[in-house]
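The complex is shown incomplete by one protein chain, all other protein chains being positioned as in the whole.
Take a look at chain A:
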Amino acid sequence: MQYPEPIAQLIESYMKLPGIGSKTATRLAFYTISMENDDVTNFAKALIAAKRDLHFCSICGNITEEDPCIICKDQSRDQSTILVVEESKDIMSMEKMKEYHGLYHVLHGVLSPIEGTGPEDINIAALLTRLQQHDNVKEVIVATNASSEGEATAMYLSRLIKPAGIKVTRLAHGLSVGADIDYADEMTLFKAVEGRTEI
């Protein structure tokens, strides 16, 4: 026996989400049917609104309702530093810290030939244009992940940007704050010793 078409379609839609397979999708679909009418309507509206009202900021690539985004529009922020991240959600993590007051740039990915992502496939060209147009930028902080792809992307950016006389920096590797040395794995410790600082 097959599922009636509406529920089959709902299952298929849920399965398009990351980390959701057929079992979870079926459970979610049946739960959706048992939900209150209002809740379902709000859910559907939220989905449509998110897609309709959110755009990528034309300057930094962050998701935003208005273009340019609040951060890019905010003149009180330090205009001389740009922090480069892989994903929009990384900006949220940085903002929670409340200590960084410069600008951002979202790459929407990292360089990975295996995944088919080359320099033209991520938001690098926009960053270069940005640096050409605003010569008051003095430092670019590369905050890609500490994976080999994140590292390659950081090195790539530094090769393009450094010749223009702009300082390029990379986040530090090492121990997490408050962590016991006991609990760190050997490679983290190795990186921490390698990147030690004078006090």
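We adopt the following convention: a residue touches a chain if its C-beta (ideal position, glycine included) is under 8 Å from a C-beta of that chain, and two chains touch if they have at least 3 such contacts; residues count from 1.
Basically, contacts and distances are computed from a predicted model.
A.B. asks: I want to check something: the complex is missing a chain, and I'd like its UniProt protein name from "Nucleoside ABC transporter membrane protein", "DNA replication and repair protein RecF", "Heme chaperone HemW" or "Electron transfer flavoprotein subunit alpha/FixB family protein".
C.D. replies: According to UniProt, the chain not displayed is called "DNA replication and repair protein RecF".
A.B. asks: Please identify which residue in A:111, A:127, A:143 or A:168 touches the non-displayed chain.
C.D. replies: Here the residue in touch with the unshown chain is A:111.
A.B. asks: Just to verify: which one of A:7, A:94, A:155 or A:175 makes contact with the chain not shown?
C.D. replies: Hidden-chain contact among the options goes to A:155.
A.B. asks: Contacts of chain A with the missing chain: which residues?
C.D. replies: On the side of chain A, residues 111-114, 118-120, 148-149, 151-152, 155-156, 159-160, 185-187, 190 touch the unshown chain.
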